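Up next, chain A:
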Amino acid sequence: MGSRRRWAALAVAPCVAGALAAGCGGSDDDRPASSAPDGGARAGFPVQVRDANGVVTVRRAPRRVVSLSPTATETLFAVGAAGQVVAVDEQSNYPKQAPRTDISPSQPNLEAIARYRPDVVVISDTSPPDLAGGLRKLGVTVLEEPSAQDLDDAYDQIRDLGTATGHTDQASDVVKRMRTKLNELFARAPSGAGLSVYHELGPELYAASSGTFIGGIYRRLGLDNVADKAARKSGTDYPQLSSEYVVSSDPDLIVFTDCCRQSAASVRTRAGWDAIEAVSDGGVTTVDADVASRWGPRLPQFVAAVVAGLERVER
Partner candidate 1 sequence: MSGGVTSRWWLGGAAALVVAVLAGLGVGPAGIAPGAIAGELLSRLPVVHAGRPLGRLDATVLWELRAPRVALGALVGAMLACAGGAYQAVFRNPLADPYLLGVAAGAGLGATAAIAYAGGGELLPLAAFAGATAAVTAAYLLGRSVGGRATATLILAGVAVAAFATAAQSFVLQQNADSVQSVYAWLLGRLSTSGWSDVLLVMPYVAVSLAVIVAHRRALDVLRVGDEEAASLGVPVARVRFAVVAAATLGTAAAVAVSGLIGFVGIVIPHAVRLLAGTSYRVVLPLAGLLGAAFLVLADVVARTALSPAELPIGVVTAFVGAPFFVVVLRTTRMAGP
Partner candidate 2 sequence: MIALENVSVRLSGASVVDGVSLTVPDRGWTTLIGANGAGKTSLLRAVAGLVAHTGSIALDGRESSRLRAPERGRMVAVVPQSPLLPADMTVTEYVLLGRTPHLGYLGRAGRRDMQAVDVAIGRLALRPLAPRRLDELSGGERQRAVLARAIAQEAPILLLDEPTTALDVGRQQEVLELVAELRAERGLVVLAAMHDLTLAGQYAESLVLLDAGRVAAEGPASEVLTEELIARHYRARVRVERIGETPVVLPAPREVAAR
């Protein structure tokens, strides 16, 4: 009789311990682990993923993820981790339902982040260097996912975020869909051979050369990049150009982002730029600034816009 009660107590103990552990990890407004939406959320942990820093171990399925990277935010929602994200930075404007706060990704306030009691925080290279260390001291698992170097890097990051949140399968699906769409776009695009492109990053005539992520895409389309010569001379992949240089390089395709009030019309008003043929015959393409600056699931949109611009030029 006593021993059965002892066994019962022993059986109950782990459940109680487990409940206590779950309770200690959070408080009253913790979401309980539900089945269908998170499908398999708790299975498979702990996992190891590689981020910019090396190998990171995620012990438990994250339940309170804070994202300080707009790209990571898009990725997290695409792989189905929406239920685990409790806060995203002020610039993560996609998808709309993301719980946006006014934490700045470049000047984040450690205490403001801590208020959300995250277990995992995703940062990119816009965050200050001491942020990761500060977060780790608070016991947070930090995933550093900086700007992707190339497409494979971008796919890896998506997969890593999926694995880290327990959505490995969904992440693979997302990557597969992206790959298919991109291959389709590249196949359908006219050859850029013999044409040159100028991709402007900002109002001070900073350009993306071939060594950059965006530059890689142009390269894949066969386009020359007018910024390459300048990049070689100045040793940076994002050289600053001058009007004279761009005008005399006569790029065939000019790509702007729609930040900073630039458009085909405003470009035409720049002194001397109307001498560039592309300016007057439709070679200027504006792309959504958010899509162009992120390397997440909406990447095919950017490539589609560029391909559309290229098609206009070829015509």
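Assume contacts are C-beta pairs under 8 Å (C-beta built on N, C-alpha and C of every residue); 3 or more make two chains touch, one makes a residue touch a chain; residues count from 1.
Inclusion criterion for the candidates: all candidates are chains of the complex that A comes from, given by their letters.
Small disclaimer: the values here were computed from a predicted structure and weren't measured.
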item: From 1 or 2, the one in contact with chain A within this complex; value: 1
item: Footprint of candidate 1 on chain A - complex, ascending; value: 106-107, 202-204, 230, 233-234, 239-245, 247-248, 250, 260-261, 269-272, 274-276
